[in-house]
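Following this message is one structure expressed as structure tokens.
Every protein chain of the complex appears in place save one, which is left out.
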Amino acid sequence: MLTYVIRRLLLMVPTMLGITAVVFFVMALSPGGVAGTQLSAEGELDTQQMAALRAYYNARYGLDQPLIHQYGRWLNQISPLGWRQALDDQGLPQYTGFGFKVPDLGNSFSRNRPVLDLYGEALPVTLLLNAITVPIVWVIAVLSGVYAARFRGKWFDVATGTGLLALWSIPVIWAGVLLIGFLANEQWLRLFPTGGLNSTMAGGMAFMPSFAEDGTWQRGWLLDRLWHLVLPVVCLVYGSFAVLSKLMRASVLETISAEYVRTARAKGVPGKRVLWGHAFRNALLPLITVAAGIIPGLLGGSLIVEKIFSIDGMGKLTLDAIFARDRDLVLAGALISGVITLVCILIADLCYAIADPRVSYD
Amino acid sequence: MTDSTRSEQASPPSEANGALVGRAERVALHETMPRRPRSYLGGVALRTLGRTGAAIGGVWLGLVAALAVFAPLIASSFPLVMKSADGTLSSPWLEYLRPMDVALPVLVGLALVLIFGFRCTSVGKKLLVFAVATGVVVGGSYLLVSPPAIATYDTYRVGLEAGDIEWAVHTPIAFSPSDRLRDRPKSQPAPPSWTHPLGTTRNNADLASRMIHACRIALAVGFIATGIAVVIGVAVGGLMGYFSRAVDLLGMRLVEIFEAIPQLYLLLTFVAFFPRNQYTLYFIMVIIGLVSWTGYARFTRAEFLKLRQQDFVVATKALGLPLRSTLFKHMLPNGVAPVLVTASFGIASAILAEAFLSFIGLGLVDEPSWGQLLSQAVGGGGTFVWWIAIFPGLAIFLTVFAYNLIGESLRDAIDPHTQKASQA
Partner (left out) sequence: MTDTHSERATAAATVSDSAGGGASGTATQPLLRIEHLRVSFPSASPGGRRVQAADGVSMTVFPKQTLAVVGESGSGKSVSALSCLQLIPMPPGRQDEGKILWKEDGAVEPVDLTAFSERDMRRIRGNQIAMIFQEPMTSLNPVYTVGDQIREAILLHRDVTQEQATEIAVQALKDVGIADPYARLKSYPHQASGGMRQRFMIAMALACEPRLLLADEPTTALDVTIQAQILELLRHLQREKDMAVMLITHDLGVVAENADVVAVMFAGRVIEVTDVATLFADPLHPYTRGLLASMPVLGRKQGRLPGVMDGATIPDDLPDGYTVKPHDPMLNPPGGYGGPNAKLHEVRENHWLLCEREGDTPDTPGAVPALAFTRG
């Protein structure tokens, strides 16, 4: 098992190289280059200052070097094994020697902060959104899929099939706009906040709901957070059932007519237990792999939702970085989402081996 | 009746030695004989259309397509016919037609004639004729049709009010998509009314007109982006499955790379780093195609690899036939239907992708697009205009839903498991 995991982890390296290379070269080949926005944003500077700034960027990030060289520099920077560099008193990097070092995701052009710090703040937000979304999606998809298979061809099957397909077809941008427009707007209903994850005064709230000394009710930090999460989570959740539910249904249909299910019935196992203990237990196996496959979709989905509800998560950070052509930030975004996806796929494969006694990686 | 009796005459077992070597399942033998010989794809098409969902989806897409083709005839600021005060009859509408406005109806007419007119000609020939005709018509229309470079939409309304124009016949919606109603006082977006059936946008343009003209982009993006994805995917997947080994290993890494980053990240990176100009639409189509080919590649590869293992392929190899002929002769026809399923879901997601790009302002600049219209619904300061939110969103939703419904029906139609299930 361990050798298998190590082998898989090593196989991730070329994939990650590919991912970052694709993103890097797309950015580098675009007209204006990576620092384009940054340079034009400093429009007030006179020519001399401009030239100095450009010289600094070139020296700092090697922007005047060939692309492959720039990419090599970036790889060296993020690699745990490579040439150490230190900034000299002018803020320019100097190589000090070869060996193990702390990987460095670089610095954000546009925010002038370490990329790692920025993602360190943004990643938990996105993970929180998905941590709430994924269980809801799974519970509803599994229930609807299993019962759709159980009542194949009946109204429940047809209704969930069409209904979930319709939900899946609703563009998230539309749902977001409608929810904000009708439920979070003074013109109609002001039930929910328009965006963000907390009210501005949330910092001063108690964690749990409580009554203040003067007897007024305070909703507290936790409830405030949940209140802000309702609409984004709705947006993330509603469209994700269809695919999983459909797969679940197909998988259960496959197992429900399997011979071991007939054997179980012939033993006198009650119907519910046949369905959940025998048919569903086996039907779940192919879905373990699928579970990891939807991770990129969820990350993409939270990008849209974070944008619409102005939540400062990883998606919004990446989006802002793309708009600002912030090279290191964009590359780190691709790197992190790639690693998350690949690790999830690996975990799913390991779970599969645990769930299916026929599979072993030894 | 004659068919079923023929199937019943299938000979009873004649080689029962000791054990009864059962003949084919009686049920299967009796019932699977089709009434009329029908091609595989023909059967798939019939079963698909037989489903209500697909039928409804088809009707909606037909409507969108008709609106796309005849958009200028439905919504235009230019009078179809008008009589000036000096007595001359003229048609500004004709004058302002753009090359595409002319080419599209001609091509659609030709396509309909080819599909329904010549039943005996082969599909290949028809496609060839259509491809050549497309080149000729598009090229010709760009050469022959040259509308004025600058369109002043309000001239005719002003002229009519001032009495310079005696009378004018307008299209049902008398506003062009880019007509910002400069002759009227700048106001808040107007709610739906008789003059503006779906209201106006924040730029004072007629919402219905913009939406009708946006049908073209929605349909074109879906088809062209998915077409590109299918071509790349089938080619890469075919290469992987055909050569296997090293090519397969490399190809799968490539597929993995494209699948490990959320498609949207990749799409945004591609689009955001290139400038927006009049080619942005085509650029977006190509990019959506470039980031969404992996599914088709995986599928084609799996199919090829599966086929390679089959006994009859091994047998043809033993006979000295090249693998290529077997794979392409047997694989491609059988693989078409499943690719169509994936493609119709692909079209749906391509439309969604374009809508999102336009929504966040990375899409088209001035051309109308549903996503771009939708983005105007919530304006600065939190003002919300319900008709700009409802109608374009509904259009995207219905189109995506239509494609998904068709894809779903197609999948059920080709899936032997559901077929068996519905019959068992």
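For clarity, chains are labelled A and B in written order, and residue numbers in each chain start from 1.
In this text, a contact is a pair of C-beta atoms (placed from the backbone, for glycine too) under 8 Å apart; a residue touches a chain by one contact, two chains touch by 3 or more.
What you see is a predicted model; the values in this text were computed from it and never measured.
Touch with the chain omitted from the figure is made, among A:Trp188, A:Phe207, A:Tyr260 or A:Trp276, by A:Tyr260.
From the set A:His228, A:Lys246 or A:His278, the residue in touch with the chain omitted from the display is A:His278, counting the whole complex.
Listed here are the chain A residues that touch the chain not shown: 257-271, 278, 281-282, 285, 355-358.
Convention: only the chains that are shown with their structure count from here on.
Those residues of chain B that touch chain A in the shared complex are 53, 253-254, 256-266, 268-270, 272-275, 348, 352, 355-356, 359-360, 371, 374-375, 377-378, 382-384, 386, 389-390, 393-394, 396-397, 400-401, 404-405, 408, 417, 421-422. Interface residues of chain A, counted against chain B in their complex, comprise 14-15, 18-19, 22-23, 26-27, 30-32, 152-153, 161-162, 165-166, 168-174, 177-178, 180-182, 185-188, 194, 250, 253-254, 296-297, 299-300, 303-304, 307, 318-319, 322-323, 325, 330, 333-334, 337-338, 341-342.
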